[in-house]
Each structure stands twice: as C-alpha cells, then as structure tokens.
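Here is the structure we will look at, set down as structure tokens.
Omission of a single protein chain aside, the complex is shown with its protein chains in their original locations.
Chain naming follows the written order as A, B and C, and within any one chain the residues start at number 1.
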Amino acid sequence: VKGGGAEVRLWGGRFHSGPAAELDRLNRSLPVDWRLWRQDLAVSQAWVEGLREAGVLGAEDAGVLASGLDEVGARLEQWTQEGWAAAGDEDIHTLVERLLAEEVGEVAGKLRTGRSRNDQVATDGRLWAMTAVGALEREIRGLQAALVDRAERYVGLVMPSYTHLQRAQPVLAGHWLLSHFWPLERDVERLGDARRRTAVLPLGSGAVAGCPFPVDRARLAGRLGFEGVSENSMDAVADRDWVAELLFVIALLGVHLSRLGEDLIVFASSEFGFVRLSDSFSTGSSLMPQKRNPDPLELARAKAGRLVGELAGFMGVLKGLPSGYNKDLQEDKTALFGAVDTLLVLIPAVTGAVGTLELDEARCEAAVDAGMMATDVADALVRSGMPFRKAHDEVGRVVRAAEAHGCSPAELPGVVLREASAAVAALPLAELLEARASVARRAGEGGTAPDAVAAQLRRAKARLDLRPPQQREEAHSR
Amino acid sequence: VKGGGAEVRLWGGRFHSGPAAELDRLNRSLPVDWRLWRQDLAVSQAWVEGLREAGVLGAEDAGVLASGLDEVGARLEQWTQEGWAAAGDEDIHTLVERLLAEEVGEVAGKLRTGRSRNDQVATDGRLWAMTAVGALEREIRGLQAALVDRAERYVGLVMPSYTHLQRAQPVLAGHWLLSHFWPLERDVERLGDARRRTAVLPLGSGAVAGCPFPVDRARLAGRLGFEGVSENSMDAVADRDWVAELLFVIALLGVHLSRLGEDLIVFASSEFGFVRLSDSFSTGSSLMPQKRNPDPLELARAKAGRLVGELAGFMGVLKGLPSGYNKDLQEDKTALFGAVDTLLVLIPAVTGAVGTLELDEARCEAAVDAGMMATDVADALVRSGMPFRKAHDEVGRVVRAAEAHGCSPAELPGVVLREASAAVAALPLAELLEARASVARRAGEGGTAPDAVAAQLRRAKARLDLRPPQQREEAHSR
Amino acid sequence: VKGGGAEVRLWGGRFHSGPAAELDRLNRSLPVDWRLWRQDLAVSQAWVEGLREAGVLGAEDAGVLASGLDEVGARLEQWTQEGWAAAGDEDIHTLVERLLAEEVGEVAGKLRTGRSRNDQVATDGRLWAMTAVGALEREIRGLQAALVDRAERYVGLVMPSYTHLQRAQPVLAGHWLLSHFWPLERDVERLGDARRRTAVLPLGSGAVAGCPFPVDRARLAGRLGFEGVSENSMDAVADRDWVAELLFVIALLGVHLSRLGEDLIVFASSEFGFVRLSDSFSTGSSLMPQKRNPDPLELARAKAGRLVGELAGFMGVLKGLPSGYNKDLQEDKTALFGAVDTLLVLIPAVTGAVGTLELDEARCEAAVDAGMMATDVADALVRSGMPFRKAHDEVGRVVRAAEAHGCSPAELPGVVLREASAAVAALPLAELLEARASVARRAGEGGTAPDAVAAQLRRAKARLDLRPPQQREEAHSR
Partner (left out) sequence: VKGGGAEVRLWGGRFHSGPAAELDRLNRSLPVDWRLWRQDLAVSQAWVEGLREAGVLGAEDAGVLASGLDEVGARLEQWTQEGWAAAGDEDIHTLVERLLAEEVGEVAGKLRTGRSRNDQVATDGRLWAMTAVGALEREIRGLQAALVDRAERYVGLVMPSYTHLQRAQPVLAGHWLLSHFWPLERDVERLGDARRRTAVLPLGSGAVAGCPFPVDRARLAGRLGFEGVSENSMDAVADRDWVAELLFVIALLGVHLSRLGEDLIVFASSEFGFVRLSDSFSTGSSLMPQKRNPDPLELARAKAGRLVGELAGFMGVLKGLPSGYNKDLQEDKTALFGAVDTLLVLIPAVTGAVGTLELDEARCEAAVDAGMMATDVADALVRSGMPFRKAHDEVGRVVRAAEAHGCSPAELPGVVLREASAAVAALPLAELLEARASVARRAGEGGTAPDAVAAQLRRAKARLDLRPPQQREEAHSR
C-alpha cells in the first residue's frame, strides 16, 4: 500500500495502551486532510526558515529539513498522481513527519519545535481556502461570461417578466439574463472579503499560549502569502470564523444558482417553452423517450439546500465551544472541502447549460399579452394628471371587462370600453399596448429599455475585464 | 479497472450528442449509489418474479434473468471484496443492467419492463434504510448496555447533580448514568416508527403514473420484506419523507450523544475530576505530554451539529419541489448514507469510552457540599407546616450568612444561625445536611433514592433483554 | 395595567441586589409563556390534589388552594378576553403564585411544596403540546377534505403528470390531487406518534433529583391526561425531545404544503393555465391591475423554509447541553409556539385556496400531447416480446424523427415512420397515442386508471371518516 509502513502518532509517550480501533476509526482524519499536503509542506518549509532566522535551528539542520521536505513533496506528488489511497497515519501532519523521518532521520523531530498541530492545521486550512477562493472566482467569472454571451445574443428579444410567477411586464431577454449576473457579482465581492479575513496567519500561536521561540511571524506571513498575523494565540487556534464565512458565501452562491436553475426549469417546460437546453446539458428518461430533463439545473436547485445545511451544521459545531482548541474543530475540513468541491463540479455544469441554451423567440414574444401593458395605460392617465391610485382603478375596470369578454382590452367594443372607463377610452390604446414601446419607456438606470440594458451590459463586461481577482482584491485592501 | 468496459446510459435514443463531461461529472451518481447494489439486485429478482407471475415474462426468460442477476451479484460481491473503485456508468441501475447484458445478452433489456428508475431507486433506498435501522438499533443497544454496566458498578456512589452547571442536589451516580439511557430508548422507539413508515413499497409505480402490467404489488412487498404498498404512484416516486424522518431521528440521537459527551468532557476536566477515561479512548497532545483529551466525546458533540445541518439541508432540498420525480431527490442518498455512516463510526467509540470510564469516588463525594442540601432544610420546614415559599426565604438567609462567614451552614455559630433564621436553627441541621439521607428522601418513581434507582435499573435492563429490535417492532406494529 | 402590582420572583432570598434591567429584559419569559396559564393552573390543581392525597397538605389548605386557583383562573380568563398585555412578573408560574397569594394569602406558598419550576414548566409545555397536536390534526383533516372534494369533482379529467417539470404521462386530475393527500396522512400519523411520546409526565421530578414527598405520579398522570410517567428525574427536567419531534413533524408538514403550493403556483401561471384560484384566495398588484397572485401558496412555500430553520435552530439549542435543567431550554416555547401558530394560520388559507380552485378542463386536456404516450408505444413493443431497452430505442428514434418534422409521431409520413422504426410502424399508433387509453392501462394499486383512482378515493375518504384523532390515537396506543 502506498503510504504504508509503521504508523506514527505525535503523542502517546505517557499512555499505557494505544487507541482502541473504535477510536482510531472515528478520530483518524487522514482520509479527509491528506488533501492539505501541499499546504502542510509549504507551511513547514516556511517554519524551518523561520526557526533558522530565529537562531533556533542551525543552517545545516535547516538545510537538511528543507531538502527532506522537498523529497517528501516529490513522494506525495507521485502518490497523488497514482491515485493514492490514504495511509494509516492519524493525519497529514503525522504522515509528513513520518515520511520526513524516513528521509532525514531523527533530525525530522526538530520540525516540531515551537509549533503545535493546533496552529499548524489552522494555517494549512487557511492556505487551502485562499486557493479555493481563487478557483471559485474563476468558475463564477465563467458563468457570468456565459450569461453575458447569451444576453448579447438575445439582447433585443422581448419576453414577459414575472412576479408571483404571474406575467408582469415585458422586458428584454438580455435584461432577464443579466438579472442573474449581478447576484454572482455580489458573490465575488463577498468571496474577496472572506479571503481578506482568511489571510491572517495563526502560525506561531503554539498549542494555545503562543510560541516560546522568537520566530518573526510577520515574515512568515509574507512568505506564505498571508496579509497579517493573528492578534491572540488563544483566539488563533480556536477561530474558525473564516470557515463559517466561506460556507456562507458558498451557500448564498448556491442559492443564486438555484434561482437561476428554477427560472430555466420553468422556462424549459413545454408550457412556457421559452428555453431549449442543448442535448449536451440535458438528460433523457429511462422510461419516457420524449423527455429532455434539465438535470444540471435541478441539481443546482438541490445543492443549494445541502449547502445551507452544511453552513448551519458547521455553525452548530462552533456553538457553545469553550476557549482554546477543541477536537470539534476537526469537522471544519469535511464541511469546507465538501462545499467547495460541490461548487467546483456544479458551476461548470450550470455554465455549460447556460452557455448552450437557446431561446425560442417566437414563443417569448407571443407570451407578451396586452394585459401586461395595463400599467402603461395607468401611467398614461397619470401623465394627464390623474392620481395613480385612481388610474389604477380605471384600468382595473377595463381589465375586468376584457376578462369578461374573453378578449384583450384593445379589442373591447368601444361602448363597453367607454362604460368601463371613459378616461381609458380616450387614450391611444393600441399604441400604449405595444410591448416594445412599453419596454422603451423604462429607460432609467437599471431599467429594461434598450439603451439602459446596453449600458448595463457594458458595466457587466467591464467587471469581467478586470485584473485577476486576487490582484484586484489585494489592490482594494491596501 | 474493475467495473470498466463500455459505459451504458438508460436513455439517449433521441439525443444527438451525449452528455458533456461537465454534466457527467455532476450527474453521475454511481460513486454514491453503488452501495445499493445488493438492494438493487434483490429488487430486480423480485421484479422478475412479479413479471413472471403476471404472465409478462415467460418462465424461460425469467429463469435466464434470475440466474443472470445471481451472476452479477457474484461479480459485484467480488469487486466489493477487492475494494472496488466505481465504474464509469451513470448509476447502479445502469451498471447492473450493463453487467446483466454481459451475462445474458439482449434479454437483459426485459428487466426494465414496466419499471422506471424512479420507482426502483426509491425501493432500493427504502430497503437499504430498513437494514440501516437495524444496524443503528444494535449500536444503540450496545451503548445502553455500557451505560447500564457503569450504572451498576457505581450505583451507590453519591455525587452532585447540576442545573445551570451549578451544583444542585446530591444524586446517585447510577441515577446520573441512567439519565443518558432513556433518551436513547426514545431514539430506539422513534427508529421503529420511522422504519414502519419506510417499509412501504413504491415499486410498481412506474415513472410516475403507475405500472401498465398486472404485477401483484402486495406479493412484491411481502417478498422484499415491506409491510405495505404505496397508495398513489405520483406520491410514491416523489416521497422522501422516510429519508427526512430518519435524518431527524439520527440527528436527535446525535444530540443525545452530544449531551452525554458534554457531561463527560466537563466531568473529565481536572477541576471536576469525577471521570477518568481509559487510555484506549483518549488521546494525547503533540505538544503537551500531560494531556488526556476526550476526543471521541468532543467529536460526538461536533457530529451532532453536522447531523442537524444534514437534516436541515435535506429538508431544504425537498422544500418547494413540484409534483413527480425531480432530479433534486438524488441528493437523498448522500445525505442518508453520510448520516448513517457517521453514527456507525461514532457510537462504537462513545460506547468504548463509556464502557471503560472510571469514576473517582472520593472526588465525587467530596463535591457534595452542605449547601446542596438547602432544599432539604426548606422541605423540613415545610413538613412542620411552613409554606414552601417562606421556608425558601428562611433558608436563603442562612445560606447568605454562611457565605459571609465562609463556612457551611452547619458550621455557623449558633447565634448567627439563630439571627439568620430561628426556624432553621430549631432543626436537626447536621442530619438534614447529610447527603445520603437527602438522596434517600427522593424515593418516588424516577427519583434518585437507592430503591427507586434499583427499580429504574431493572426496567432499563428489561429493555435490553427484549427480542431483537426488528421482531419486536414487527410484533408491535401488528 | 392588567396584571400589574408588585412583581414577584420565586428566588432571591440570598441576593443583595435584584436583577439588573438588562438581565430582566432578557430573562423574563412571561411575554411568551403567559399562554400556558390554563395548563399551569390545571397542573397546579392536580398537584394540590396529589399533595393532599399524600398527606402533605391538609384538606383545608388543599380546599383553599383549589378555590384560590379557580379564582386565579377566572381573573386570567377575563384578562385574556380583554386582550391582556402581560404583567411584569418573571414568568407564568410566578404570576400565578402572586395572584394566588392575593387570593388566599400566605398559604399560597404551600403550592410550591416538592415542586420546582423545572418539572412544572416541562409539564405545562407537554400539556399545551398535546392540545396543539389535536388542533393541527383538525386543520390537516380540513385540508385533506378539500383535496378529496376537488379530486371528486375533477376525478375524470385527464391532464399531464410531470417529472423534472417536463410532461411525462397523462394522469387523472383526481390522481394528481390525491397525490397531495397521502403526505398529509403520513403527517397525521407522525403527529400521533409524537403525541404519544409527549404524553409522558415529568411532574414529580422536582428540580432534578426527584420529589421528596410521596405524591403518586401515576395518578397525577391519569388526572392530567398523560399516558405514562418519566423514568428518571434528571432526564425528565432536561428532555425536550418532544419539542424537537413536534418541530420536525411540523416542518415536514410545512414542506408538504410548500410542494402543494409550488404545484399550484406553476399550474396557475398563464403558460400552464390549468388552475384558476378564486378571488377570495388570491391578491392583486399595486401596480399591475391584471395580476392574480397566488399569495397564500407562495407563503406556504416560504413558511416551509422558516419552519425547517426553526427545527434546526432548536436542535442546535439542545446540542452540547450538560445534564440537568439549563436555562437554554427556555427557548423551547418561542420555537414551539411560533411553529404551531404558523401552521394554524397557514393551513386554513391553503385549505381555502384548494377548496375554491377550479381546473380549466380544456387547457388540461390540450396539454396532453402525443409524445407523452411514447412509453405506451414502447410497452406495446414489449408486449410483443421485444426487450424494453430495445423498444425504448425504437421509440426514441421515432420521437426524434417527429421532432425533426415538427409534428406528432402519429402524424409522421409513413415512409419516414418506417425508416425510423419498422417495429413502431407496425403498431396501431393512433390507438396507442390516445391519452384516456394510456391512463386506463395503469390499473394496478396506486395507478392512475379510473378504477384504481376510485379505490384510492374510497381509501382516502375512509381516513376522514375515522373517529376524532385523539380517540383513534389512544385506541391505537393501547
């Protein structure tokens, strides 16, 4: 077995017996935390350098340890390539120390000087999370680009907008598509804020009370890409705010994907028929050959539920914990890895579905019925000085009459129309009930008029043209 | 690769292109649902038999399919032994159909007659859950037995009970230990109720509208160990109440373990010092050689948080789904498997920790201070006719005086005592402040008096002596 | 102010100063728990009787207390009628004791003999919950009756069923409506199980260690309508499983309402147009006169989210609590009252919306297109001996051809049809593609065929004809 050999524990000198198998099965975190090996090695390299600068480690020992860690890295890299199944060690720190000892002998034990697994695992985890934020941002940018692409393609198409899933007012399809761009933009912002708070170094906090060797923590931070150091060692080893915050940002992103998914599922139904998903991003049925199922979007909807549960579950883990490190905190990794993995699989599938969807232009336009311009009629009365509330009532009567006649308000016999509302009858109804004109009237910032949407599209594209997220984030936080 | 070979999908005749890699990565559930292979085969065997009885399948075809399924079972059994890494098929149903075709050729396609993955996966899942309930019950019984064992060993030891984590009244240690037995007993009851509702057969509901072949569903149910059949095909394929209910029962069990864990963590602190965990069920520190950490109990506390999140997350998945099968339901397996696995690893470790713990009798008894018998003093005043409320005030003044003098109420100078409360001064204080006597006075059912605890212990043991949970459950539900 | 006068606390003899205003504002639970006054009085009456039987209370004192409690009840009844704003007392127990003292003087203090607020509040709460279960059952029965009523009215109407919100197979509208009946039936079952576990008496457990007076707990239980007594006093005062279980049952009921709501919201859209809600159970828009918004159903969908959060939140409260009563448990009431109140307002509105909805028969039937009978065609091939999997492929090709021609499979030119699938071309396609025939073929138990639905309807109505839920529940639990 890869990674086999004698197992190591980092403790136990005092114990008469080793852990029971039942405890080991519960306690051993290597199957989860082996993914941190790159971070663990980077942190250890930085720590060796820090100990050397502090005069705690001689240059020779430091050199041996650094090369040894490189060797360990090469072995772990190879195991990873080979689809490594985790070894029997307790956790990644223990595994690395065992392998290091295999490379360099007893001097390996000097790596642990002044350091504890408590500050080490928090540092490894934050480093992993900082990378994960970058990966998530890239995926979000990809999805935003797909939305922008579709918005440009269908920018001028008129379709209904909905409130309460009832037809409300006509909008441009580009406006609708971009309405899913901005929530993602907020997610990117939130990820940046969360990353800033994650990039605070706990290393040098020891087990809980601080480090008794004069290692320069600010230099450590710089070396590892952190932006600051923790202020209090007890807080540093017990703080998992950064995990909770990332889980929240991820869950809210999941919610946004679920809302996009719901729109597409509904619009792809036969009854709406606005959206056609590509073959590559839908599935068939084992029993019903005619089906074209929007699976990736249903899974987007479902994953939002799970991600919210992950968030609530982890915050429940933190609730009521006493000071200092508690083993409960070990749950942070399963939660965070799971949530990030979920999105890194989910977003590309949603991006694919969005990027390849087609709109049925005829059905979209046909769905814009005259009743949706009722507000426009009321607004016209308002322009002539009638209070909106009264205008609303006038139009309401016309709509009721049209409903009773089973026709559009514009098709009402003149006498019926006049009886329902003389004021409405006096208006140029046909013109007012024209969908494109209605769209064009909503010309303010954020409105659905063509110029407003064009401006919105420019602003959206400007966001995608920015420097890489991390640079931007760093520039912003200065 | 085990399970390799050409991949199969159960749909796609109409599609111009296969699913994109991004969709496949999201959609493919085999890595999760391969665990259902035993259930999937059992369900398929029953279905073959049902189709044969209904005259839909000839005896010869049925025989070929039955033998073929046996062969598939043998192959999957072997792969499982060999630590099988899942194949590239979409899900377990697809894999089984592919393997069956490899065994018996085109006739394999007859297995799908009148059946859909929608009713099949619901049936597989329920069957798995019915087994899981049995496994959980066995583990709970083991933990209850460990509690009873410890309760018997320390039944007569007097220790403080707590409210608000403040010392309240003396109790027998056996009473305290059994207070963690009864919540588990309720969990067993709830598991039984949940199992009863799980044992309702969806098979024969087709994709959503029912089965067009005259398969006898009641016989199917009997053959597979179900207790009834679903009433409505649309409900049957969309119903995941049984998953939610099991997740709830599991999460509440987790909460019980967390409360037991918290008690033991606090009692194992140096300051309390009541409990000593065995070496086998505690761990050491990488930095502090003197530590004896209650890891399994901290993880019990933490897992409760996660399990509650799992429950909330899955109920969030179900919320707002429209009628019929939706792909969202696929999330049921990850949630349920994860929750069951968590407990099957967690309970044995908690059982081990409980079964090997020792109480420090001297420290337990020393912690019962005189102030804890204040209620007994008040009760004595009540017996002499004073309203409790007044008695409470009288004793309150004595406690305050004792606190001011830095001594126990019984050690107060007589004059001070009389000044604080003449009524209290008139009582046989020393006797009233004796802990064992206080314990003995609480003799009602459920109280901490020795006889009451002995009776409680007998009742607890009677629960453990019952027939196996499933038999009992079945007997009860008749 | 009603309820005014000097405030009372049930403790404080030892304290130099009263609670700070900041603590009082946080701690005082009367604004929440005043609703328990009927239960608190009933429990106190039973306790007086218990103390008297045990010889702890003389007949005269007992009589005075009993009459006094009656008087207190009369006062509280009147305040309640007058829309009482809660008094300044700490909690309902304190208020009742103060009012009792106003009625009967110092002897009021005897009521507290052997009892603690810890066992008292748990008893009050369980009693309240037992009543709440009855109220919820009545509301659910009402909603089920409305579903049955609509199912009968539209029992024969054919409409599409959906999976993945894609048209799947034709079903009877009665079948669809009843698919929402059975989840509610499971909710009623779960409520019954939860009630059984709630009806276990904690009274007589004292503060934590049991009661030092020989009160007969079994008689107390019988007097108050409980079905058993708690087994362990420490567990009894700390156990809130019954709250968690009720919150779960309520949340899952909420999920069922949300799924019913989603169906109706989607079906009431202009694009589906199957459902028309009555004016009385929809609302209009402040800006768009033509809107008919399904507000009660959107709120049903939303409340499910909140109720799941309530459940998760309260289980999070319980997680990690140490033995005995902890103040954290006070949160049980806000959670439970809120959840029950939500449903008692929500269900009637949903019932109203369901009971008054109309189906647009023409639109329902028009939505059943020929493609939905594809499975029937495949099934016909299966009946002639072709394996389903091959049949599925044959039909898939036909569907693809029809899609390319923009017509229904039955309308394909013969040559095209034969090219797509000779086997399908040989079938009586027009007959197979008839929706009613398709429905009629699904005749097994739980299927959508007219006879099967008629039987289902009979079974549903039989559930509604049962004796009142509580009687039934009691009979069942014997």
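The rule we apply is simple: a residue touches a chain if its C-beta (ideal position, glycine included) is under 8 Å from a C-beta of that chain, and two chains touch if they have at least 3 such contacts.
Worth saying up front: this structure is predicted, and the values here are computed from it rather than measured.
Listed residues C:52, C:112 or C:217: the one in touch with the omitted chain is C:112. Within the full complex, the residue among A:77, A:193 or A:365 touching the omitted chain is A:193. Considering the whole complex, the residue from A:77, A:102, A:379 or A:419 that touches the absent chain is A:379. The chain omitted from view is touched by exactly one of C:305, C:371 or C:387, namely C:305.
Interface residues of chain A facing the missing partner chain: 10-14, 56, 97, 106-114, 118, 161-165, 168-171, 175-176, 178-183, 186, 189-190, 193, 197, 204-215, 217-218, 229-239, 241, 244-245, 248, 251-252, 254-255, 258-259, 261-263, 266, 301, 304-305, 308-309, 311-312, 315-316, 318-327, 375-376, 379, 382-383, 387-397, 399-400, 403, 439, 441-449, 452, 456, 459-460. Hidden from this view is one chain, which touches chain B at 162-169, 265-266, 268-273, 284-295, 298, 309, 312, 315-316, 319-320, 367, 369, 371-372, 374-375, 378, 392, 395-396, 399. Contacts to the hidden chain, counted on chain C, fall at residues 9-20, 22-23, 25-27, 93, 112, 115-118, 206-207, 278-281, 283-291, 293-296, 298-299, 301-319, 326-331, 334-335, 345-346, 348-349, 351-353.
In this text, only the chains that are shown with their structure count from here on.
The two chains most heavily joined by C-beta contacts are B-C. In this assembly, A is the chain whose CA centroid lies farthest from the centroid of chain B. Taking each chain's centre as the mean of its C-alpha atoms, chain A lies 32 Å from chain B.
Chain B and chain C have CA centres that are 23 Å apart. Multi-chain contact residues of chain B, defined as those touching 2 or more other chains: 10-14, 112, 118, 206-207, 301, 304-305, 308-309, 311-312, 315-316, 318-319, 326-327.
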